[in-house]
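Other chains of the complex are left out, but the ones given are in their true place.
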Amino acid sequence: MTAESLRKILDRLARGELELDAALDAIKHLPFEDLGFAKVDHHRALRVGVPEVVFGPGKTPEQIIAIARALRAGGESVIVTRLNADSAAALREAMPDLTYDAHARLAFWRRPDLVVSGRGTIVVAAAGTADLPVAEEAALTAELMGNTVDRVYDVGVAGIHRLFAHHERLVQASVLIVVAGMEGALPSVVGGLVDRPLIAVPTSIGYGASFGGLAALLAMLNSCAAGVTVVNIDNGFGAGYAASLINRAR
Amino acid sequence: MTAESLRKILDRLARGELELDAALDAIKHLPFEDLGFAKVDHHRALRVGVPEVVFGPGKTPEQIIAIARALRAGGESVIVTRLNADSAAALREAMPDLTYDAHARLAFWRRPDLVVSGRGTIVVAAAGTADLPVAEEAALTAELMGNTVDRVYDVGVAGIHRLFAHHERLVQASVLIVVAGMEGALPSVVGGLVDRPLIAVPTSIGYGASFGGLAALLAMLNSCAAGVTVVNIDNGFGAGYAASLINRAR
Amino acid sequence: MTAESLRKILDRLARGELELDAALDAIKHLPFEDLGFAKVDHHRALRVGVPEVVFGPGKTPEQIIAIARALRAGGESVIVTRLNADSAAALREAMPDLTYDAHARLAFWRRPDLVVSGRGTIVVAAAGTADLPVAEEAALTAELMGNTVDRVYDVGVAGIHRLFAHHERLVQASVLIVVAGMEGALPSVVGGLVDRPLIAVPTSIGYGASFGGLAALLAMLNSCAAGVTVVNIDNGFGAGYAASLINRAR
Amino acid sequence: MTAESLRKILDRLARGELELDAALDAIKHLPFEDLGFAKVDHHRALRVGVPEVVFGPGKTPEQIIAIARALRAGGESVIVTRLNADSAAALREAMPDLTYDAHARLAFWRRPDLVVSGRGTIVVAAAGTADLPVAEEAALTAELMGNTVDRVYDVGVAGIHRLFAHHERLVQASVLIVVAGMEGALPSVVGGLVDRPLIAVPTSIGYGASFGGLAALLAMLNSCAAGVTVVNIDNGFGAGYAASLINRAR
């Protein structure tokens, strides 16, 4: 430990076992993080409680299994996202203790000692069923970071009465994650109904002038509802992570 | 008149005043529209009843006055849009019989013999007050083409209860024009509430990642509400024109 | 039923079976749609008569068959679009009562009780044979929503005499859907020949600077022909749906 | 008041002054917000404590003064941003009780009864002096919404020792707003040093391939630091607002 290293050097200097210049030199040549910048390292500490995420696309089933195994061995919760059929089948066979969600196309393993530590409820709202994999990535990330999550799915703005049927759940949220593809209008509507921090997640769902999620991304960045912030296209993990930070007491 | 021209040639041929070949040649060399393609020309006929539009930006006050005078002399209704302060003042002085709308930054002249001929009511809904000039351009175009117009303004999705307070007016529309800048979400929400044709008009209102209205345009093209069609950014005239065509009986 | 729920509460209040405050509270806590906003729900009513569409791309043959079966069981007409060879073969075998169109790469099932309810004829014009799958998606959607459809195919602007040979059919349309890829010029030309609402559909046909249909989309949004509105790239369904709304009597 | 309206109807019904059907009808025709959806309206309540913002660009000095006067009359704090020299001079003369900040190019008026209600400190960090107007817009918004704000300015990543000199201030923040133009790298670096919610604000500072702030925006959306969310280019107000929501106790 770094604080220890520094303490030892100073201790030896105080006891006369070390010359002043040698101590000075030793301190200068400690690795950076050894100099007591615990705060710099808190990040790693923070990471305790952060699930590991494996993105499925572009990896072979073998690679996914190898990475997932290595991560789970680290003791932390693990999410494997956007699995295609082949990878899902292979993963299911290789790691049967993972939980599988065929609709959301993901698999995950929850560390057994996980407790709820978040202040309030994180609502994850999603516009369409096609947005579900990204929404679940956000929801699971938040859950595996110790939060209670309330899923409000299939509430796209074109059938806005469905959204309003869940009005109470929305306003009781501590933080909201709102996931939408295509025109990405849902965060603006929800943002007008609540007075809590809202993280908008554009998805790549759509075609043609969706341009891979660009349309939804731009819409969310231009939201007329105050209090809306945005993450990258399809970045369910980032939204879940940021919402968890917001939901921590301080 | 062209049908007349053709008739005369044929008449002279029938009376022997014209040789067969000369008649053939004469017909071939008539201007295209003289050949009796009345349908080709109906467009001009249709244009009777279409107001003339003058876009203010990029024109000097003198140019605007000159064009507006020429157009009004044609007998048709005239709209001058997006007037800056200088042009508005000059136009007001030069053509005091025009009606001025400072907020919408436009001026117009209504032909005296205009009657309502549209089948139902055209609702023009607009998200923010900044979208008003475009919305008014659409509304006035529709009115000056013989339609009853119902304006539902300042109903942006971030305060969706304001939109819902006008629910009845929306569903009674025959055609809807929905105008919005920024994230352009309003057409999707309104489109989910009605079962009538809806023309979405993106505006260039916004900044940064609005990219001059691109964000709203993409959002509208990707609308999850069926029945939504889109016109160019800030094209209030085009929306009013298309809505008028839809609202004509046939 | 929601109107019923409200009636019951008021009835009990009127009969003294319910206190004023309890009634007030009960009304407040009714689900949104229970409050008699029948219009909010008309959308669902409208959907009666709207065919279900399954987009083929990105789905396995098994998924397509499963979805198509589920949809057809709902009693509504069904269209499966942009089928690749494998999916088409599998679907043909699994659901032999669907109608197949190899050229348009789609399959469909028409509900037996479908009647023509549209006011006039919807013309679907397409520039090239490669645009046919999108055009057929539009045409079939319109037909399955109860419209008479007249197909005018292979009339690209580079051989404009072919378009003009069909002049009469174009001008007799009640509504027009004009489908084109590459430079997307056809809607402008047709729009200049007719005085009816025209929905332009850009397709992703093209290569290089077509940028996946962006060239055609921009061209259509900038059409110099008034009365043209635009839907998303390749959105044949949306065009057919909007044209059907326009063609309904009101 | 709307709850009152409903109560009166029910009261009259209970007293037999109103028929059941008439009561039913009356309720259906109440404006939406009259139906007791107080939550829908909470937004307005929330707005108490939110400063009004006037964007200077594109407005004449007269317009700015008129709007600013109207807003201040409402009793709420007011910020006028991105003032050019002419507008600043005019505003200073017309409303001498506003506070002026020439460097940040803004003016503001703080409501006298403002108290600090935010849970912790909001740090506003900015990369360059050119980013200052946007950073101050964020900082003032947060202050005028009842937060303690700590400004850490001129800490661009190219001179990273300057940033590190303020390490303690960064890690003590409850929420961070990080403002940067050009390559937009600062949020990623700061995000790696802290474990608190961080809102990244791209600015339009830059030239050439900055494309009006697009470079910084994309960089921030792609930040490798978890916990970073993003607002629109130059949207200091939005960042200050969202940070204030996060910093409220719940």
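For the reader, a short list of remarks on this structure follows.
A, B, C and D label the chains in the order they appear, each numbered from 1.
The rule we apply is simple: contacts are C-beta pairs under 8 Å (C-beta built on N, C-alpha and C of every residue); 3 or more make two chains touch, one makes a residue touch a chain.
Since we're looking at a predicted model, the values are computed, not measured.
Of the identical protein chains in this complex, 4 are displayed in place, while the full assembly in this structure file contains 8 copies of the same sequence.
FYI, only the chains that are shown with their structure count from here on.
Contact with both subunit C and subunit D is made by A, B.
At the interface between subunit A and subunit C, under half of the residue numbers involved are used by both copies, so each side presents largely different positions. Greatest centre-to-centre distance from subunit C is found for D, with centres as Cα means. In whole angstrom, the spacing between the mean C-alpha positions of subunit B and subunit D is 38.
Counting only residues that touch two or more partner chains, subunit D has 37, 40, 43, 217, 232-233. Across the interface of their complex, subunit D is touched by residues 37, 39-40, 42-43, 46, 50, 119-120, 167-168, 171, 174, 192-197, 199, 217, 221-222, 226-233, 237-239, 241-242, 245-246, 250 of subunit A. The part of subunit D that touches subunit C in the complex is made up of residues 3, 6-7, 10-11, 13-14, 16, 20, 23-24, 27-28, 35-37.
Those residues of subunit B that touch subunit D in the complex are listed here as 85, 159-161, 164-165, 167, 207-210.
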